[in-house]
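Then we have chain A:
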Amino acid sequence: MADTITEKPILEVRGLHAGYGQVKVLHGMDFVVNTGGVTALLGANGAGKTTTLRAISGMVRTTGDILYDGERINALSTEAIAAMRVGHVPDGRGTFMELTVEENLKLGGYTRRDDTAADLERICTYFPKLKQRFRQQAGTLSGGEQQMLAIGRALMIKPRLLLLDEPSFGLAPLIVREIFEIMRQIIISERTSILLVEQNASLALTIADMAYLLETGRIVMSGPADEIRRDESLRRSYLGY
Partner candidate 1 sequence: MPNIPPQFGIFLFIVAAAVLPLVFASGYQTFQLTMVVIYALSVLGKNLVTGFGGQVSLGQGAFYAVGAYTAAVLMDQWDVPYWATLPIAAITSGLVGLMLGLPALRLGGLYLALVTFALAISVPQLLKYKAFEGWTGGVQGIVVSKPDAPFNLPISSDSWIYLFSLAVGVVFFLAITNLVNSRIGRALKAIRDQPLAAEAMGVELARYKTLTFGVGAMVTGIGGALSAIAVGFVSPDSFTIALSLTLFVGMVVGGASSISGAIYGALFIQFIPNIAEEISKAIPGVVYGVILIAVMFFAPGGLAGVIANQLRRLRAARVVGTGRAPS
Partner candidate 2 sequence: MEGVLHQIVSGIATGGIYASIALALVMIFLATHHINFAQGEMAMFSTYIALTLLQLGLPYWAAFLATLVFSFVMGVILQRILLEPLANAPVLASVGAFLGLLLIFNNVAGWLFSYTLKPFPSPFGVGDPMFGGMFSRHELGSTVVTMAVLLSVWAFFRFTRLGLAMRGAAYNPVSSRLVGVPVGRMLALGWGLAAGIGAIAGMMVAPVVFLDPNMMGGVLLYAFAGALLGGITSPLGAVVGGVMMGVIENLAGAYVVGTELKLTTALVIIVLVLVVKPSGLFGKALASRV
């Protein structure tokens, strides 16, 4: 492994099963997110990527173990998990349409008792566009801006683990590039551990250091991101590019 991280992983998932009612989506997944690292979870539509993130955030029933910082969090409520500083950028962006940009960000810092004003300022330096629209209703933002807002909202929680659900979804290539550029900055300066879910594998592999490939609820391949990127046969057979 190319990784030099020796700390224990921030997130360790073992034998994870999850689903919606009778429909089982995840069939025993194992993976880790290293502390301070960026782990990508790749896979096609319907592979179970979003469900994996929902399972971690306690939004679906699970069996198996989800260990966050060594603690099993399967039984905790979504809000309790958020309070443990797990930021979640949900699929569909989860914008509070009726609230202003500022209020969306402030609500992101709901669990924090300390002063959030400085963080609000700092986060706005990543997203100057949000700063311009600070007092606008979030429902009036473009898709890309709402994606930025969702990331900003999750950062307000001061996440130790940040879950990102398809930040590229439904956005024009130019906007996607912009958002990934910002994410690169965030990775460098925020030092938060990230679990990134993406359909766009080539893009995800440019910022991840570890990657797992998910097919119909099972991990079928894993390895350091740069190895996968360099290994053409692997890419061809599994990732299709």
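Basically, a residue touches a chain if its C-beta (ideal position, glycine included) is under 8 Å from a C-beta of that chain, and two chains touch if they have at least 3 such contacts; residues count from 1.
Selection rule: all candidates are chains of the complex that A comes from, given by their letters.
Remember, it's a predicted structure, so these values are computed and weren't measured experimentally.
One chain among 1 or 2 touches chain A in this complex, and its number is 2.
Residues of chain A that touch candidate 2 in their complex: 57, 59, 77-80, 82-83, 88, 90, 94-99, 103, 106-111, 137, 153-154, 156-157.
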